[in-house]
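Other chains of the complex are left out, but the ones given are in their true place.
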Amino acid sequence: FSVRQTESAYRYRDIVVKKQDGFTHILLSTKSSENNTLNPEAMKEIQSAMATAASDDSKLVLLGAVGSIFCCGLDFLYFIRRLTDDRKKESIKMAETIRTFVNTFIQFRKPIVAAVNGPALGLGAALLPLCDVVWANEKAWFQTPYTFCGQTPDSCSSFTFPRIMGLAAANELLLGGRKLTAQEACSKGLVSQVLWPGTFTQEVMLRVKELVAVDPLVLQESKALMRNSSRGALEQANERECEALKRVWSSSQGTDSILQYLQRRTEFC
Amino acid sequence: FSVRQTESAYRYRDIVVKKQDGFTHILLSTKSSENNTLNPEAMKEIQSAMATAASDDSKLVLLGAVGSIFCCGLDFLYFIRRLTDDRKKESIKMAETIRTFVNTFIQFRKPIVAAVNGPALGLGAALLPLCDVVWANEKAWFQTPYTFCGQTPDSCSSFTFPRIMGLAAANELLLGGRKLTAQEACSKGLVSQVLWPGTFTQEVMLRVKELVAVDPLVLQESKALMRNSSRGALEQANERECEALKRVWSSSQGTDSILQYLQRRTEFC
């Protein structure tokens, strides 16, 4: 552990940040929430770590998680407390928090590599098309059960999913809440490649090192070529989605749906 | 059978419309044409049923068919009679009929679920990407043999197919007329999920009921998010396709091709 790693471990509560040779490793490891779900504090920590990586000598960001879960989406336990307090005001605040968080990914200029070690749910799955390379552990699975918790799509998934796999398949996930294995997510185009559980971390590190060895000008120009033409459309999609979230969450049905979802869910996530 | 169902059965000739709890079920069952092919009268009936569903308390439209065929595209037997009469005038009329019909799907604000019970050909297959969820019977198959009948693509398929599966695959279907099994159509992104023949109708109904149970605001906002950003482009694609159809059908070769197709086809569809 270098001094900087120790520093970072000190500074953040819900993530671990390791500045490595040529890249920044951000690992979700939430202490203020269960199952790597995201509340405003966790999101702000990720944004802060990404801002640092954007301006230092990191060539890319590697996004992963500690433990066996990648990210189970929004921290509804946190949000429901706020919503039951002042629905109108808090739904606006929540949506704005998400908007800023998602824009951090849309606007990031260096490659983002996601190492999906385990289940990726809701926003945790929807964020993946805003990353550039997605390697998934064969044990990982993917689900966007938005309608189960009375929510509309977030993280630009209403825009990216139909463009990646067609609307019929996208609605199966976004409206139907269908669960995908890592292999299925790969054949649908959400995942770049599926790696074996036994050697997942080593394989990821090996590949990240190959990417880090690429001429930084080539990495940066390649990302710009692949992203710049759709950045504006993604920002607009994010905007539209957050406006819809405000309308949904500020309705009484919206809050009830989250409550019912929290009571109903028996799964670990 | 409720009074409304009886009413509907009375009002329509080529479709059966069942107003159910929370949704409208439209079933193709053409009497003025063979194999659920579409002539202007059948198209107008579908439009009328969809207009009713748009304004009543239906949360979604379920589109299916009676019997073992879904929809075999345009009713060429009807069209060829008109075309041989006055080619110029009738090709314009035909294209306008199709334009209005396709726009009905593009502009529909509530989710459209297609239950593809059997073969879907030509416009019957090309319409599917304008629906939101597509469940297919494992026995169903899909084909757009436009070039065989001397026709250019319709129902925005020249726009939607390349965006769903890439141009190489889209041309294999639209130019090459390749037949797809339900599984192939699913892996290409035309179909959301393939269901077993034995329990197809029950499975569809089960899933439709799950969708109908979703907060209507969430359903409506989700559809808007996924569709609104491409509605204009779809309307333009429809416009361009119908202009091309006018040019093709008003040529002597265009009419000849339909005649040859009608004489040649030995398949049931």
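For reference, chains read A and B in written order, and residue numbers begin at 1 within each chain.
The rule is short, and it goes like this: a residue touches a chain if its C-beta (ideal position, glycine included) is under 8 Å from a C-beta of that chain, and two chains touch if they have at least 3 such contacts.
Everything numeric here is computed off the predicted structure, so don't read it as measured data.
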Could you work out how many identical chains the complete complex has, if 2 are displayed? 3
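The criterion applied here is as follows: only the chains that are shown with their structure count from here on.
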Quick one: report the Å distance separating subunit A from subunit B, using the average Cα coordinate of each chain. 36
Residues of subunit B touching subunit A in the complex: 111, 128-129, 131-134, 163-165, 186-193, 207, 210-211, 214-215, 217-219, 221-222, 224-226, 228-229
Could you list, by residue number, the parts of subunit A that touch subunit B in their complex? 146-147, 150-153, 158-159, 162-163, 165-172, 174-176, 178, 187, 233, 236-237, 240-241, 244, 247-248, 251, 253-254, 257
